Every structure is written in C-alpha cells, then in structure tokens.
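Of the protein chains in this complex, all but one are displayed in their positions.
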Amino acid sequence: MERPTRTPLEVEEESEGDLGARRMIVNFGPQHPATHGTLRNIIEMDGERILRLEAEIGFLHSGFEKISEYRSYNQTVTVSDRMNYMSPLCNNIALAVAVEEMMGIQVTPRCATIRIILAELSRIADHILCVGLQAMDLGAFSLMLWAFTEREKLYDIFENVTGARLTTSYTRIGGLFRDVPHDFDEQVRRFMESGKKTISEMEGMLDENPIFVNRTKGVGAVSGEESISFGLTGPLLRAAGVQYDVRRARPYLGYDQYEFEIPTEKEGDVYARYRVRVREMYESMKIVDQALKKLPKGPINVSDPRIVLPTKDERNLPEGGMEGLIYHFKNYMHGHGVRPPKGEVYVPTEAPNGELGYYLISDGTERPYRWRVRPPSFYNYQAFARMSEGGLLSDSVAVLSSLNIIAGELDR
Amino acid sequence: MDPTTAVETLQQKFPEQVISAHEHAGQPFVHVKRDRIVDLLKWLRNDGGFDMLADLCGVDYLNQGMPERFCVVYNLTSTASNARFRVKAFVPEADPVIDSVSKLWKSAPWAEREAFDMFGLQFRGHPDLKRILLPESYGGRPLRKDYPLIGEGERQNFPRYTKEAHGKAH
Amino acid sequence: MGVESRPPEGTLTTRVEGLVNWARKNSLWPMPFGTACCAIELMATLASRFDLSRFGAEVIRFSPRQSDLMIVSGRIALKMMPVLLKIWEQMPEPKWCISMGACASCGGIFDNYAMIQGIDRFIPVDVYIPGCPPRPESVIDAIMKIQQIVEREKFASKN
Partner (left out) sequence: MEWTVVALYAGIAVAIAGGMLSLSHILGPRKRRPEKDQTYECGVDPVGTTKERFSVHFYLVAILFILFDIETVFLIPWAVLYKKLGVPGLMEVGVFLAVLGFGLVSGGKRKGLEWE
C-alpha cells in the first residue's frame, strides 16, 4: 500500500492576461496546533479569503464499532469513554441509559441522581475547556490555564468517585461500579464555589473584550433551519435559536424533576455559541445543586441478579447460598451475563457537544449485534466547510474551536 | 406527528414500499424497500414534521433472516414535537445501491460516505462518494460481518525507520 | 561536520560531550504528536498543576523542525501512520521518542484492523509509558528517563 498522497485540487489555469493572484491551496492539516486533534482541511484561498474548504477526517479511526461487536455490554463501557475523552462520564452514562432502556430496567433513585450529578460535572469540564481552548486560539493563553486548573479539581472529584481521572468506565448496566465516597457532596460543593468564581472571571475577560468580540461576532453564522438540516445539535443548535435539548425533549434518568432553563441565542455565530456554553455551565451548576440536596440513600444497583453481580457476602456459600454462586458464575461466563431481548433501540442523550445517541441492535446474545454511536462532533464538523467558506483563514480558526470537535468521537 | 400515526399513514401512502412495521422498547420503526426511499423520506420530512435526520447508518444482517442482507437505517427527529421515528431501507447484497438523500438533508452526505466506507453501499446521486474514515487505498469493508477483526494486514504495511540506519530500512 | 563527527579521543571530548549533553538534557523541546485521550493528559502535564516546565520541556513546538523529543500521545490509526513517519523523518537529528500510553506502545484495547499495534514497529522508541491514559506523574518520570538517556549519549554512537 503506497503512501496515500492526496491528489492536489485541480487549479484551473487562469488566462495570462488576468493579473489577479492564482488560487493558493493551504493544508490546515492533521498535525496542527489549532485543530485540537487529527483533522485535516484542504483550503483553497484567494489571498486571505477562503474560496473552498474540504475537510478530511479519519485520522483517528479506531474501529470502535467493530471491536464492540466482540465485547459484552458491560465491557463496551470501557470502550465508550475513549470516544469523547473531554467528558467520558457522559459517554458511559449514555451507553448505560441506552442498554437499560432496551432491557426496560429502571435504575434506583440514588443511582439516577449520582449519574445526573456526574454528567453535569463532566459537562462543565467539557465546556470550560472548550471556552479555554477557544480563547487560547484567539490569543488569550491564560484562560486555558485557568480552565485547566478547574478541570484538575474536577479530575480530583472523578478520581475520587471512579478511580480514574479520564477513562472513568464508571457505569454498569443497571447501576454503577461503586458508591460515591462519603465526602463526595462536600468536595463537589467546594468545587462549585471556585468553579463559579473562575467561570465569571473568564466571562469578564471575554464578554466585552474588543479583540474577542471582533474575532467572533458574526463569524461562521448559521441560521436555525440550516443547522437543523445539517443535523447540528447541542450548543451549536441552541446558539442558532432552536431551543432543543434532549434532557428536556426526551427526559431520561429523571431530568424532568429538575428546573433548569435551556439557554439559547439567536445569531448562531461563534460568539453566540460561546455565550450558550457559558450559560449552560451555570445551568449545570444549578442542576448539581438541586441533585445534591435530594441525593437519596439506598442501593445504587438494581436488585435483579441476572443483570447485576451479587455482592461479596451474597456470593459466599454460608450466607448467599447456592444462588449467589450460580449468579456470579452466570454473570461472567460466555453466553451468560447481561442479555437483552432480541430487538433494537435508538436512545439519544444530551452530551456536551450535542445529541449523543446509541443505536443498539441485540440478537439475544450477550454481545451487541450492531453498536452504532451517533457522535455529535461528526455532524457538527460537517458544517464547518459551510461556516468558513467566504470568511478569512483566521476566522476559520475561531469557528473550528467553537465547534469543539473531538477527534475520538468524530472518527470512532 | 407522533410515530404510531406516522406508521399508519405510511402504510396507506406507500403500501407497496412498506414491508412491515415493528415496535421494540416503545420505539416504533418500519422496514421499507429501497425503491422510493427518497419520496418516502421527503414526505416524512415535509408533512410528517420530522425535520432533522439525527443519524444515518448501515447494518449488515448476514443470514439473520432479514428481507435483504444490507440495511440503511434513518433515525429521524422532529425538533418541534420531540417525536422520534426510524425507517430501515433494505438493500440486496447482489447490487448494494440506494438513492442518496443528500438533497433532503445536509447532514446526510458524510453519514452516507461512512456507510459506503464501512459496508460498501453505493448511494446514487451522492455529491462526492468516497471513503471518509479509512485511507483511499484501503481494500476491505471492515464493518461487514464476514470481515476479520484484525483486518488483512494493512496495519503492518509501512516503511520502518531504525535509529542506526538513519534512513528507510525497509 | 557536526560537533559529533570529529573523532573522539582522550578526555577533551568527554568534557565537551558532557557539556553538550547537559545543554540538550535541560532544554528538550517536545513535539506533541497528540491524537487521542493521552493528548489531554499531556496537556494536563503541561498545565500549571503538573508543570513540565520544571524540566525545561514546556516549550511545545508544533513544527518538527524545532523539536527534538517526539511524544506520541494517543492511538495511531492507519491514516495517521504516514503522517507520523513523515514528521519523525523531518525532525533534526539528535531526536528521541516517547511512546505515551498503551495505545501508542502496543495498540491498547484496539487490536483491530484500524490501529497500529505499537509505533515501535516502525519508528525507534526510547521510552514507553504504560497506562491508559498514563498519569501526569508517569509522563514526568518518562521525561526524566529521557534526560538520563540524553546524559549518557556518546558521540561515537552518533555518526
């Protein structure tokens, strides 16, 4: 397989008499500080103005959907948090919610509340870094360091709860890996004060900052209908005026018991997306507040032994008796374990970047027959060409960081 | 329009297209033939109110007793009424071609390119149908059920640089 | 005719060698070949909490021309391998390579058609960091190991 060189775009030979500059082709390539990942754009430019932009992806295609067809449902949880590595918990929760809806399992109230708290915390982690990186791309480097100090505090919380900073793999079908530590709510409250302070500082730094406003207002604007046609979801769609949030449209895990607004803007440009993300962080904090207040006691796993592992004492012969041992054996051996009934389901959830949907087809065995993920970055990045054509090259950098493209999720 | 009425009206409007209607875990969906898929989806979008194509993906039903081997799944959403609906168009293995819906939604082209890349499904009328996730010189169709998990040796096929030789040593 | 190419004899060169190695050791300019989750941990290592600049290695260069330590952080897909080879080739000579994380070192959980099963099959790697993703402390430990390697570099081995 010789190295796949890209055939250069055919540049029409302009007539000799024309004194204008010929089109220049620039490679905004896979190894580039501003692409935040392995994306490639071949840009045809007239001077600074972008005439045509062709995006090329697949530089991080890791065959997620193929390897998941060789794993049981609980094993695919470890696969799911390698997709969107900015907010891995949202992926784990999305997968667990999808399989539970397929099997018709109702998780315990404590598990649902813990999942909502962790999902909203990782939404804050994703948004704060996106705003930080966007500011860094436009020149304000210090904001990225502020964002990272907040993220480090969130890493401490995630590590305290799940054991890992980034690849958490915390949820299981029908419950969680383990319960939250006793000092969980006090640690989260401590983060919330410093988080609010840092976010308002970042807001103060960027909101009326002439450089930031000039670089982002009116840049890469997309109208509401066009965003729907492009399949944009999440902050991009809400910035274009369409008030659509899967947590409100199709509530899961009890999101309908919390009051929070859906921040939307009208212009649909880079500045509007930044505003939506910042306001969404405040909304997430409101949700975490309410969830912490009503965090119920009780078990975190569904009590159905066919799905959830029996606890240690249930397994030992004197107390648990023969059933505990048999269920433990059945849960781990081939052909046993979590086996949803034959059928398929598409369950969307609201990830920080947009609608993260799992389309699972089960053929009755414990391995998914088809494990399809609807990644928000895939459809958001498709609109990048439309947003940056006609603008300047430096505008396309601002637009790219406002889309918050995660290559792992993009190429799956 | 909520999905259940969508299923009935579809069965009346396109009786010969709709193969069967199903429902699983509270989610109705419909199996259709591939011939008039564009008109069917256009009707669903314009009159059915399903204005967003949330996801388009391919499925390989190798000897699973489905009408055909390949299937293209369209997951539709209505942002106004929050309703969801799924249309599954079946494509025979002998001639895996189906009309492209890139004229109806701008989110379709890349998803169709991925289905082409992973399953080898051709989309008639697609603006620029070529591989999207794998290199153009890649031979196989990985997500097909009969394709080996570890591929056919493409991952070893690169020149090797060693420190001593300071140059290509392949 | 570089400083290494003069035939080394006697103690004179060891002092020059020691000086050059000391200079190179403390000013490693990393080329972050960041693709996936390990890149986020690499960014965490460079951020203010696990500050990599204590080792003189925080000057992140995105062009291979000005960097001498390539940190391959993240999984390498089929399409990315030619890019990795080209960038490794375009880095000027005294260069070292860290393979950060399980995916870069051995393919990690992705033993499938799309993933390179370890970059050491194609480019020479000096230090491997286990972990998925490795903690920032182990990235710093890897940088220190690279510094030990640089310290013991002999000129004879160069030309």
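Labels A, B and C are assigned to the chains in the order they are written; within every chain, residues are numbered from 1.
The rule is simple: a residue touches a chain if its C-beta (ideal position, glycine included) is under 8 Å from a C-beta of that chain, and two chains touch if they have at least 3 such contacts.
What you are looking at is a predicted structure, and each value in this text was computed from that prediction instead of being measured.
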Self-check item: Absent-chain contact - pick from A:Phe28, A:Phe230 or A:Tyr369
Solution: A:Phe28
Quiz item: From the list C:Glu58, C:Glu89 or C:Asp111, which touches the chain that is not on show?
Solution: C:Glu89
Quiz prompt | Absent chain, residues of chain A that touch it | solution = 3, 5-6, 8-9, 11, 20-32, 40, 42, 46-49, 392
Self-check item: chain C, residues in touch with the chain not shown (by the definition above)
Solution: 1-5, 63-65, 82-84, 86-87, 89-90, 92-94, 158-159
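Simple rule for what comes next: only the chains that are shown with their structure count from here on.
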Practice problem: Give the identifier of the chain nearest to the protein's overall CA centre, each chain being represented by its own CA mean. | Solution: A
Exercise. Averaging each chain's C-alpha atoms to get its centre, pick out the one most distant from chain A.
Key: C
Self-check item: Centre distance in Å when chain B and chain C are each reduced to the mean of their C-alpha atoms
Solution: 41
Quiz item: What is the distance, in whole Å, between the centres of chain A and chain B, each centre taken as the mean of its C-alpha atoms?
Solution: 23
Practice problem: Return the distance between the CA-based centres of chain A and chain C, expressed in whole Å. | Solution: 30
Quiz prompt | Two or more partner chains touched - positions in chain A | solution = 4, 58, 61, 63, 66-67, 411
Practice problem: Indicate the residues of chain C shared as contacts by at least two other chains. | Solution: 78-79, 82, 111-115
Quiz prompt | Touching residues (chain side chain A, partner chain B) in the complex | solution = 1-2, 4, 57-58, 61, 63, 65-67, 70, 101-102, 104, 226, 228-231, 233, 242, 244, 249-250, 343-346, 348, 355, 357, 359, 361, 363, 369-370, 372, 374, 378-379, 382-383, 386, 411-412
Quiz item: Hey, which residues of chain B end up touching chain C in the complex?
Solution: 134-135, 138, 140, 142, 147-152, 154-156, 158-163
Quiz item: What part of chain C is in contact with chain A in the complex they form?
Solution: 33-37, 39-41, 43-44, 47-49, 62, 74-75, 77-80, 82-83, 87, 109-115, 132-133, 135
